[in-house]
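Only a single protein chain was left out; the remaining protein chains are all shown in position.
Which chain is which? They are A, B and C, in the order written, and residues in each are numbered from 1.
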Amino acid sequence: MIRIQPEDFDLAEEYQQLRQGGAGVGAIVTFTGLVRDFNNIAERQGASVETLFLEHYPGMTERLLEDIIREARDRWQLSGVTVIHRIGELKPGDQIVFVGTAAAHRAEAFAAAEFLMDYLKTRAAFWKRVRRGGRNEWLDMKDSDRMAASRWQREGKQPGRDGGGQQ
Amino acid sequence: MIRIQPEDFDLAEEYQQLRQGGAGVGAIVTFTGLVRDFNNIAERQGASVETLFLEHYPGMTERLLEDIIREARDRWQLSGVTVIHRIGELKPGDQIVFVGTAAAHRAEAFAAAEFLMDYLKTRAAFWKRVRRGGRNEWLDMKDSDRMAASRWQREGKQPGRDGGGQQ
Amino acid sequence: MIRVLFFGRLGEYAENGRMELTSPPAPGTAAALRDHLGAVDAGLGKALAEPQVMVAVNQEVVDWDSPIHDGDEVAFLPPVTGG
Partner (left out) sequence: MIRVLFFGRLGEYAENGRMELTSPPAPGTAAALRDHLGAVDAGLGKALAEPQVMVAVNQEVVDWDSPIHDGDEVAFLPPVTGG
């Protein structure tokens, strides 16, 4: 399930949903991303940051997320997958992204959740900007995110174009 | 925080606790283990299973969990760690174990949660038995769990005796 | 008509991050459209020339030599920063 929304989400509700996967569900992993202190995010000094704003490409974002989830389901046996990404204005401490996975075994649930997060950071059509001193500043992708995502790529394949197969 | 208890736990409460780690918390990972269908767990045919029971070694269990958590905190920058393990009689679908980690970055939160689960499966003093046809049967450790735990060991060290250092 | 969308830091070069062209600039590739926009606005041209900028046609990321047809939606995408 994919949701892109300005509204907040409720971890407990999402978890209960993932638990409904039947008697075979033995492992549920949830990842929740929170907005960290803005100035930390912007990673440089200057006027203090007023807001964090998330823009997306409606339509394309959903399509990319569907691809990502399909890829995760190809790689691992999953009984449930949920991806929620918030858009619009957020403040420090706010929940920004949720990934939940349910599987028979924990290795699958962990790997799929991490895979989805790595790809959300590097492939899904979201852009973050901060506003400070009355000006908008767009944030750059972190090298650590690029490296994290590259773990999942297989030799001789285009980034993000590799189909099934275990890591 | 470590809790060993017959009582069920509430994911939402544990999550809110982990969220209280201050403005630096950017990533919260939760793992919840559920009791799968008993006959599946016992992994062989026969009379149908009546109950699942978890025994532990009071005192030693807590000590081992403290060691494991200390090791996780040595390896990764964590702003919060929670481990809950239930004991006593459980039924299919019940929550049996919870691991929650909070960190600035998702890589740390994921790695620590997986590390803690691998060690809980192989090093903490818990034993599972099923009752069927009026007889108790103790379950064996799965090879997959042994292998998962061995990932974290460093060369030339005893299992479970390796201190700090990244994977 | 070609609908052109600009995301992230590219959005500042067009009102509301979008513009419309009556037809694809010759020879009708994504690269030609990029070069055309750069010729009109040097700042935009420089921003689009960044090596990490990608182009999507009808919401699918494509190579720069991909064709653009009348009615297409073309989007210029700087590196994403989601999650």
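Just so it is clear, contacts are C-beta pairs under 8 Å (C-beta built on N, C-alpha and C of every residue); 3 or more make two chains touch, one makes a residue touch a chain.
Quick caveat: nothing in here was measured; it's all calculated off a predicted structure.
The absent chain, not drawn in this view, touches the displayed chains B throughout the complex.
For the chain missing from the display, the contacting residue among B:F9, B:W76, B:F110 or B:F126 is B:F126, taking the whole complex into account.
Residues of chain B in contact with the chain left out of this view: 33, 54-57, 59-60, 63, 85, 96-97, 117, 120-129, 136, 138-141, 145.
Operating definition for what follows: only the chains that are shown with their structure count from here on.
If you average the Cα atoms of chain B and of chain C, the two centres end up 50 Å apart. Mean C-alpha positions place chain A and chain C at a centre distance of 25 Å. For chain A, residues touching at least two other chains, in rising order: 33, 117. Those residues of chain C in touch with two or more other chains do not exist in this structure.
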